[in-house]
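Here the complex is missing a single protein chain, while all its other protein chains stay put.
Chain nomenclature is as follows: A, B and C, assigned in order of appearance, with residue numbering initiated at 1 for each chain independently.
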Amino acid sequence: MSISLGIIGAGRIGRVHASALTARVPGAKLLAIADVFADSARAAARDFSIPDYTADPGELINSGALDAVVICSSTDTHVRFIREAAAAGKHIFCEKPIDQDLAAIDRALAAVADAGVQLQIGFNRRFDANHLRLKRAIEAGEIGVPHTLTIISRDPAPPPLDYIKVSGGLMMDMMIHDFDMCRYLLGEVSEIFAMADCLVDPAIGAAGDIDTAKVLLRFENGALGTIENSRQTVYGYDQRVEVFGSGGAASSANVYPDQVTISSAESLRRSLPLHFFLERYYESYVTEMRLFVEALAQDKAVPVTGEDGRVPVLMALAGMRSLCERRPVKLAEVAAGA
Amino acid sequence: MSISLGIIGAGRIGRVHASALTARVPGAKLLAIADVFADSARAAARDFSIPDYTADPGELINSGALDAVVICSSTDTHVRFIREAAAAGKHIFCEKPIDQDLAAIDRALAAVADAGVQLQIGFNRRFDANHLRLKRAIEAGEIGVPHTLTIISRDPAPPPLDYIKVSGGLMMDMMIHDFDMCRYLLGEVSEIFAMADCLVDPAIGAAGDIDTAKVLLRFENGALGTIENSRQTVYGYDQRVEVFGSGGAASSANVYPDQVTISSAESLRRSLPLHFFLERYYESYVTEMRLFVEALAQDKAVPVTGEDGRVPVLMALAGMRSLCERRPVKLAEVAAGA
Amino acid sequence: MSISLGIIGAGRIGRVHASALTARVPGAKLLAIADVFADSARAAARDFSIPDYTADPGELINSGALDAVVICSSTDTHVRFIREAAAAGKHIFCEKPIDQDLAAIDRALAAVADAGVQLQIGFNRRFDANHLRLKRAIEAGEIGVPHTLTIISRDPAPPPLDYIKVSGGLMMDMMIHDFDMCRYLLGEVSEIFAMADCLVDPAIGAAGDIDTAKVLLRFENGALGTIENSRQTVYGYDQRVEVFGSGGAASSANVYPDQVTISSAESLRRSLPLHFFLERYYESYVTEMRLFVEALAQDKAVPVTGEDGRVPVLMALAGMRSLCERRPVKLAEVAAGA
Partner (left out) sequence: MSISLGIIGAGRIGRVHASALTARVPGAKLLAIADVFADSARAAARDFSIPDYTADPGELINSGALDAVVICSSTDTHVRFIREAAAAGKHIFCEKPIDQDLAAIDRALAAVADAGVQLQIGFNRRFDANHLRLKRAIEAGEIGVPHTLTIISRDPAPPPLDYIKVSGGLMMDMMIHDFDMCRYLLGEVSEIFAMADCLVDPAIGAAGDIDTAKVLLRFENGALGTIENSRQTVYGYDQRVEVFGSGGAASSANVYPDQVTISSAESLRRSLPLHFFLERYYESYVTEMRLFVEALAQDKAVPVTGEDGRVPVLMALAGMRSLCERRPVKLAEVAAGA
């Protein structure tokens, strides 16, 4: 049984999903793509041989030919499209974050629940080979009871300032992946404390954001975690995770384009790691889409739920409040206040 | 401009090329597949959405709709299909080795030359990211003048005995890739000395073959090389190359499914390397096919020529003679005697 | 010119210094060792061929034959011996921490200043080859302006509970080395926030201490740091430091007894890291003692001063207050309150 899908949003991430759905996902039929910029939709339709395109997302959402929609448009449109798609009885894949506002997220999740459709959130990193291996190590007891988690997550370069201004800030836009990773690997977090600054580019600070952050977390199971984010890394994308426990540790290293060492009179050197998320995490995008299509085809639960999309936003809000109030913040405080 | 292709041979390697040509090679149109076992052809046509299939390779070769044929049938049919395809004016991609007999190879190459078509040989490993990096290091002078080459090339497990019996032996079937790598990286070899034995499985010896070999080579430029082959490696596919020169060294390591280290009370350990050639070298199959199609579309020379297919066979013959006569053998001797 | 020394304290660390001073430190003459347990002093004198031993530290301190004393006795005796040695005009090497009380430390430092003798504190890790390399990378600008520091520092197993009870706690006893490393690499810290728990052994908690801690620090220069400590690591001593900056990163890995990888059908594995501080840091003990003796012989300043001994205690106190009051604590608060 095959699943017919349409994509809303023909930007960078929309094209990633289009490339996966057309060439790498068994059982998927990508029938349409929508973008309010008609040229973008047309270009994507041509490049990926998608039969139909439109400048009207609503038209796509209400197409009788589709089983599911993949929402890749800007964050501020997510809740609206989720609600419309749910109302149209479509299953939904939505990029992260659902929204920057908890109440809006709750409205979207309620619409999904009411409609009885499935909603998968785009936390693709869960399906990276390294993170899957860490998860398996934990679940198989290879490291005993987890005591600490250390996440290093550094981007090669900051996004444009215009993007930063609407991004919701580093914690909502970038660290949200790491918040998800915390939950994926060790379960729920109870308390967050953050220190951060603008060390890379003063213009980011002028735009009200930070570019370097260290966050300390306490998990409900007693484990302690740290996350480090930087918006700029001269050697490229730095993505490493270590879980340490009573029975050992599981640590991931970066991924490289080759495994060659050059030994010269000056040093032993190797190539820089895969440059950014498209290179490093492409296979995880393919996998998340395979699992989404497979879940729909087999009527199983999707692997990343609406709740999985909601909690990291809560964590980002707690982190931002910690920064603002210079104290540790419990998730329960933020949840209660929302 | 697009290139229309047909594949002859719907076995394992034929399916690899089919998967690449249908999903990963821009400008390629895979229109037909032929296999004398009609069921295999039909299954491949279905699995890869190939419009046409046939049990008659001749029918495919002579189809007016095709620009090129990809020969993935058993080695003993290569020369015949090359000659027929050349006569039909088709460009040709042929798996290695062209043949185990130099005179037969020469007949095939003559037919190709007469017809003025292009012939690319399937030495895919040249297009592996690690080998490309080694090649670039040499060409860019990163290691100075090359003095030595060391190739470790070990398969996870021997092929079935029935295959070994018709394979032409380890040097013709397995080490031929390493002979090609020698030429690709350091140029022509002048002399070969081999020691080998049957250490893995006596049945391989009973079938007249060896399963473990160490070969010493002298290059025309004065460099010295060694190749090690084993048919059985309990930890999987072991593929490493090191070039050492006056200015340094370039060494490749194996490729792994993940970059995770598990530290326990007993050891620090990581996963086994990618298991075999389909996992380790899949991207190189895609790349060689891209370059083939691109060369045809742009009317450029293909990157691996008929001569590149011929010389490694000569090297295998020299290696086998060395084993037999227990002395170093010059390639010129074998070339002259052929 | 040679320097005559006596050691106070013939326990584990006293013997480490004895072994270094007798065999590895040019210009050092180890003439005497004192321990209130006469048997320990006698055994050390015999094992390291030290001419003299005594059960009376005061006798050693006031010996006219000695230029310097090396204080390796229990922490609660440090200040007393420092003051006596200073009064006797002896140069002093003292193990860390000087004391757990800032006022007591200040009295000791005042005595040293009044006497005009030199005092070196035993922060040996500064002289480890890896840490020296990190320091050099920072000073040479190899990583640009430092933005973050990450220290992982895990012991193989907790000390005996009796020791823990008098140790001053994990931050004073164990993390103090990491506080020193922070200052050594990136300069002064302004603010500390800590989360910690007793995850390894409830008996440690019952003794009023913690066994697992994550600490977040802000440096005066704006950089952010984290330290992780665990009292128990099944794979041995885990000592890694990473400095990340505007121009790159410098990261140290653990040190191993050998560089051998064993590849089997199950995994690729290597030996556990060097087990504990005596194995991992032995050379750094030799180096600190060489530099101490060299400074005295050449009348230069010692490389780790009394102030270097004082500030990490201040940091430990700030860390403990942070734990207690569940908020970030500025060093200035603790310094003012002392």
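Everything that follows uses one rule, which is that contacts are C-beta pairs under 8 Å (C-beta built on N, C-alpha and C of every residue); 3 or more make two chains touch, one makes a residue touch a chain.
Quick caveat, the model's predicted, so the values are computed rather than measured.
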| item | value |
| --- | --- |
| Of B:197, B:220, B:279 or B:307, the residue in touch with the unshown chain | B:197 |
| Contact with the hidden chain (one of B:4, B:62 or B:150) | B:150 |
| Hidden partner interface residues of subunit A, rising order | 234-235, 263-273 |
| Contact footprint on subunit C, counting only the chain that is left out | 23-24, 129-130, 132-134, 137, 142-143, 247-255, 257-265, 271 |
| On subunit B, residues whose C-beta touches the chain left out of the figure | 144-145, 147-148, 150, 152, 154, 191, 193, 195-197, 199-200, 212-214, 216, 218, 222-226, 228, 230, 232-235, 238, 242, 244, 246-249, 326-328 |
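As a convention for this text, only the chains that are shown with their structure count from here on.
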| item | value |
| --- | --- |
| Size of the rotation, in steps of 5 degrees, that lays the CA trace of subunit A over subunit B | 180 |
| By count of C-beta pairs in contact, the leading pair of chains | A-C |
| Approximate Å spacing (C-alpha centroids) for the pair subunit B, subunit C | 58 |
| Gap in Å, rounded to a whole number, between the CA centres of subunit B and subunit A | 40 |
| Shared-contact residues (touching 2 or more other chains) in subunit C | 234-235 |
